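What follows is a single structure, written as structure tokens, with notes after it.
Every protein chain of the complex appears in place save one, which is left out.
Letters A and B name the chains as they come in the text, with residue numbers starting at 1 for each one.
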Amino acid sequence: MSTPTHEMWTARLRSSWQRNLPIEKLLPDDQPAYVASWIYVFGVATIAALGVIIASGIVLAFQGPAWYHTSDIGNFTNSIHFWSVQMFFAFMVIHLWGKFWMAAWRGNRVRTWITGAVAFVVSIATAFTGYLVQTNFDSQWISFEAKDGFNSVGVGAWFTVTNLGQMLLLHVAFLPLILGVLTLVHVLMVRRRGVVPPIDAVPANLEVRK
Amino acid sequence: MTGWLASFLNHPATYLKWGWFQISISNLIVILIMLALFAAAILIKFPKGRE
Partner (left out) sequence: MSRSSKAKEEFDAAPWQGKTRKYDIIKEGTVALLVVAILTVALSLLLGSPDDTPLTFKGWATTNSDNFYATAVSELAGTSGTATYGPPYNSAADGLNVGPLWLQKWAGVSRPIDTVNDFVIAPLSTQVMSVEIASALATWKAAAQTEQNTWATNYDSAIAKVEGKLSAVPAGNYGPVPALAQGLTDMAKAGGLDAALLSQGGFFQTDNTKQILFFGDGSYLDDAGTAANLQGGTWGMMNETGRYPGQAWLWLYSFWYQIPPFNNEESKPIGANADAYIMVLMGALSLGLILIPLIPGVKTLPMRIPIHRGIWRQYYEENGIKRRKY
């Protein structure tokens, strides 16, 4: 006996997706009227900075970790990577401050906050491995110092900050993948639930206006 | 293409120290810019869009 179509896994995923995240929610052409503050630009600014980081990172990856020491173009690309990371963190932290003071986890949005906060922690790990693969004095110093922290809690047995090959692969493959997926899930959650209403807005406000 | 002002930046940094606390001027600037952006984002009026 064959399974009814609506019970097929694929069909279930499709209908749940269509119910929760129709294309109008994914790519809206309007927003609630309260979405009117400059604080809202820091989320998209963070993603934009991440885009520049990934683009410059791909160029650096093609040429290998030591290229930028000797090439002007390499040095420039490395500078783009460096400053986009500084901006990424600045924008992300401002976004985090903003969302905290909006209590943006209200109305079934706790998981959105959690994915964002986890993405912040993963970003720190990703940036940290980046500092280790610069193949310059910085990476010598940071790896020698940081090993003690990781070793002290046993993590150093597997996560070896002095192992350039391991750090390079984590930095260019594993961690960006995790961060990319977290960012995507975070954004999809925001689109699914919509932007959180103001703290002092209550149903009565809507009725008064009507 | 190593940065027109890179020779200025490739010098030992200046640190501000108060007792056990210290911070490099560059980090302080970055943090102040972040706080200023946050304050500006809240205080500056957002342009009115179409309703």
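Heads up, the rule we're going with is that a residue touches a chain if its C-beta (ideal position, glycine included) is under 8 Å from a C-beta of that chain, and two chains touch if they have at least 3 such contacts.
Computed from a predicted model, the values in this text were never measured in an experiment.
Visitor: The complex has one chain that is not drawn here; which of the drawn chains does it touch?
Guide: Those shown chains that the absent chain touches are A, B.
Visitor: Which of these touches the unseen chain: A:M8, A:L184 or A:V202?
Guide: From the options A:M8, A:L184 or A:V202, the contact with the absent chain belongs to A:V202.
Visitor: At which residues does chain B meet the chain that is not included here?
Guide: Contact residues on chain B toward the absent chain are 1-6, 8-15, 20-27, 29-31, 42-43, 45-46, 49-51.
Visitor: What does the interface between chain A and the hidden chain look like in terms of residue numbers?
Guide: 27-37, 39, 41, 44-45, 47-49, 51-52, 56, 68-69, 75-76, 78-84, 86-87, 89, 93, 98, 100-103, 105-110, 113-114, 117-118, 120-121, 124, 127-128, 131, 134-141, 143-145, 147-158, 160, 162-166, 168, 193-194, 196-203, 205-206, 208-209
Rule of thumb we're sticking to: only the chains that are shown with their structure count from here on.
Visitor: Counting in whole Å, what is the centre-to-centre distance of chain A and chain B, each centre being its mean C-alpha position?
Guide: Once rounded, the distance between the two centres reads 22 Å.
Visitor: Could you pull out which chain B residues touch chain A in their complex?
Guide: Chain B residues touching chain A: 1-3, 30, 33-34, 37-38, 40-42, 44, 46, 48-49, 51.
Visitor: Mind pulling up the chain A residues that touch chain B in the complex?
Guide: The contact residues of chain A facing chain B are 33, 36-39, 41-42, 72-73, 75-76, 79, 86, 90, 93-94, 97-98.
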